[in-house]
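Excluded from the complex is one protein chain; the other protein chains are retained at their positions.
Entry: chain A
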């Protein structure tokens, strides 16, 4: 059950798997930033195309990510609707023209091609990064994850806390299940049969023992880490870090080029927006 909800790494033999985690992280972050800043539809479509092609090559199956995708789509639609509800003429303000489909710009609720175009750009922004994020998460060995964070400049103490979290999540889930069942056996009803209030009260009964047992765990882990010299030196090396290879440099060059194109388009468009209505 849980395995379908959570997305996780599996060893797949693709060139994306062989790229170093840092390259993928840099690529993901750099493309996301430029994509979030720009409203150039041509650029966004281009990046979306690239990320879909990469997704195809990553050999990730749709059913592995179906749940996550559904959640993202639901949120994207909700967001677009809300943008329309709160600012139905924002497109007109941005692009400076009005090609009306319904109503007139004087009314609060109206529908213009400018607004549709603006929201289409938003949609592109929401979806182009999703395949990239999934590729990064699902083709990077979790052990390498911390090493990549550290490589791009995040302190190793913070990076390692990511690894520790990944290490202990299954244990804490286990604790949770055990505690929850033990409490149910004493009569706390937390299943769907009970009323919301009863369930909430039941949940509190689980949280307290869970926190106490997690605190014990944390004390032991931090001792174990200290006894093995974690945190003394300014730097540390990583067993699982992948050194940069030819393909990594190649990938980084391509990423830089894409970002440069994005920046160049700011100049051409005279701002963040590409305006086809002029």
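The definition used in the following text is that a contact is a pair of C-beta atoms (placed from the backbone, for glycine too) under 8 Å apart; a residue touches a chain by one contact, two chains touch by 3 or more; residues count from 1.
The rule is simple: contacts and distances are computed from a predicted model.
This complex has a chain not shown, and the name its UniProt record holds, of "Dihydroorotase", "2-oxoisovalerate dehydrogenase E1 component beta subunit", "Putative surface protein with fasciclin (FAS1) repeats" or "ATP-binding cassette domain-containing protein", is "ATP-binding cassette domain-containing protein". Among A:79, A:110 or A:213, only A:213 touches the chain left out of the display. Hidden from this view is one chain, which touches chain A at 142-143, 163-164, 166-167, 170-171, 175, 178-179, 181-189, 205-206, 208-209, 212-213, 216-217, 220-221, 223-233, 235-241, 243.
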